[in-house]
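Okay, so here's the structure we're looking at.
One protein chain is absent from this view; the other protein chains keep their places.
Entry: chain A
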Amino acid sequence: MQQPAQEVMSTAEEQEKWLADAVALVQHNAFFMHRALDANNLRDALKYSAQMLSELRTSKLSPQKYYELYMRTFDELRMLEVFFKEESKRGRTNADLYELVQHAGNILPRLYLLCTVGSVYIKSKEAPAKDVLKDLVEMSRGVQHPIRGLFLRSYLSQISRDKLPDVGSEFEGEGGNVMDAVEFVLQNFTEMNKLWVRMQHQGPAREKEKREKERSELRELVGKNLHVLSQLEGVDLEMYKEVVLPRVLEQVVNCKDELAQYYLMDCIIQVFPDDFHLQTLETLLAACPQLQSTVDIKTVMSQLMERLSNYAASSPEVLPEFLQVEAFTKLSNAVVKVIEAQPDMPLVGAVSLHVALLTFILRVHIDRLDYVDQVLGGCVKKLEGKGKVKDNKATKQLVALLTAPLEKYNDVVTMLKLANYSKVMAHLDYETNKVMATVIIQSIMKNGTYITTADKVDALFELLRELIKDGEGLPAEEVDEEDFKEEQNLVARLVHMLVNPDPDEMFKILTTARKHFRQGGPRRLEYTLAPLVFSASKLVRSLQGREASEDSPVSLEKIFQFLHKTVEDLSMVPAPELALRLYLQCAEAASDCNMEPVAYEFFTQAFVIYEEEIADSKAQVTAIHLIIGTLQRTQVFGVENRDTLTHKATGYSAKLLKKPDQCRAVFACSHLFWVDDEGGVKDGERVLLCLKRALRIANAAQQMSSATRGSNGPITLFVEILNKYLYYYEKGNPQVTSNVIQGLLELIQTEMQSENTVQDPGVDAFFASTIRYIQYQKLKTDEVGERYAAIQT
């Protein structure tokens, strides 16, 4: 009867020793018990088994060690059970035995023996199983020590498992019905849980953590009861709904213990079948908000939702059931309630609950976009007033929340219908938001999703606003230039996905896009406006052939106005070179549409930019060549306008800084007077003027070179000019005669032989191939051949 006054839990070493001592005593008594069994001596058998079982009365062992000890005695008890069975064959009634073992003075050995006899008693069917079970579970109340009680009841559960009067069991009928079986298991479960919870409150506070760990090790003992319940054949939906679940939940809620609540909820979800859950969702979910506020309810609920979604995914025929029980509504209400009930729940918890819910919808109600939006709305509500989410984990969950529908629907257009999507996204911190935006764009690209209405564009850009404009959360430090470029390029690519075959809508799209882009600041415009210009040009091309109808709100004029404005914006950035190119691009488009004034205006703008903004000589060279090239192709101008423009172009060409650049620009200008197309300008004289002027400049360049460096520069320019001459000669420009060419050839040859001239193999080769070309042309028998005949090489 004496027990150590103190419960001493100590180091592993001591534990080992205590266990070893206890095991030795168990073996010792088991040995005598075996002897008594062999001699059919019931009295001694009971005496020694009780002594053996007395070892289980220890308070020293940790749960783990206690378990080892328990297992030892468990094996011995199996032998005793066999003996009891034989004893009843020898004429002793089981009722007798059942009484006899209760003479033991100590309760723990007594109850172990009672359970063991009880098992035989039930098996013999001398008494109804339900009565024996009820008695055993009732008597077990005598052990109130948590660990000892848990193990005792676990033993009871173990020996009774195959003896429950379940439907279809041999013990059904006389032995009771499934209700008795359920009642028994429930009671044992309830008591075990109480003991398990109580463990937490015993012993010093400083060992709380250790106890929690130990408790965690014992949880399966408790959970096993639920497993037994789930295995009962007779527990059908009706009974589960009416009896089992309410009773289990009552216990779970009332025990008010974090660990137990979490584990048991999880257990319920895992052990009972999916369709049970589906049909009892309301009851199960109603328990969730009642749990302790520290319980990790989000994991529990997520698991439930996951199970249900897997269930739905596994067999499509169960889907109507989901609708019938309004699974979503219930789940979503529960999420709201749980969040309300647990005000301390970290944000990440709340968000991940929404993620779970969303996953559920995407699996079960893929067609219910309104549900998705509702979930997002719920999340927004939770986030309201919280500003940007700083918590890393919560951010991750938010991203998951946003990514899930994107991946599921693979269609951003669908997403744009979700009013709350952007609101959720707004709570992401700057960096994450950008990442999310990138993901969205990539999804659009990958899936080739076209955004076809202005409204959608509006919504989309609202989503992507962190990429499109500077947000408030902009970090102070400089953004990485390369990253920025990449992002903006992505946005630029996106522009080409904004397409609608209807010009009216397309124009609206463009306007909307520009509206958004203009908020992006100069740095972004450079990237974003160019694709817009091209997109608009495309629209121009599509309208080009058509008759402008009266009622159409969009006209070429309007588009050009749009283009003008857009490029103008760009020039303000300033991005003169890009603006210049785009102006030229527009000019050409206008020309193709036969809109001379418009084209002229664009050219004017181009020139203005050239004059005012482009100072760099290299840039000037490029620019002037671009202007020349475009102007050459532009057919729309009347003589006057054309003169003005060509004059300007030629003038600027001659004013370039470097002589070679001047030279090249000038001979390029010659093309402005000779358009080879039918009906094109063919002003031979002015061509020749240009060429001559180029030649003069080349000469001047040679002289300058010889004056400054003491040697003549390469004769590249001459060869180039020669080629131009040959071109016009071939094209039949009457002003370009064989004599002129002959002269030029000689000049080049003289220059080449001059000692002052720097030799350049490249140039030599260039000249040589030009000569070869002439000779080749001479061989021709047609008109061209005849013309070339006049030239001597």
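Going forward, a contact is a pair of C-beta atoms (placed from the backbone, for glycine too) under 8 Å apart; a residue touches a chain by one contact, two chains touch by 3 or more; residues count from 1.
Operating definition for what follows: contacts and distances are computed from a predicted model.
You can't see one chain of this complex, but its UniProt record names it "Vacuolar protein sorting-associated protein 26", from the set "Ras-related protein Rab-20", "glycine--tRNA ligase", "Ribosomal RNA-processing protein 42" or "Vacuolar protein sorting-associated protein 26". When the full complex is taken into account, the listed residue touching the unshown chain is A:202, out of A:40, A:64 or A:202.
Across the entire complex, the residue among A:36, A:143 or A:468 in touch with the chain not shown is A:143.
Here one chain is not drawn; of A:22, A:36, A:61 or A:107, the residue touching it is A:107. For the chain missing from the display, the contacting residue among A:99, A:212 or A:502 is A:99, taking the whole complex into account. Hidden from this view is one chain, which touches chain A at 1, 3, 5, 57, 99, 102-103, 105-108, 110, 138-139, 141-146, 148-149, 194, 198, 202.
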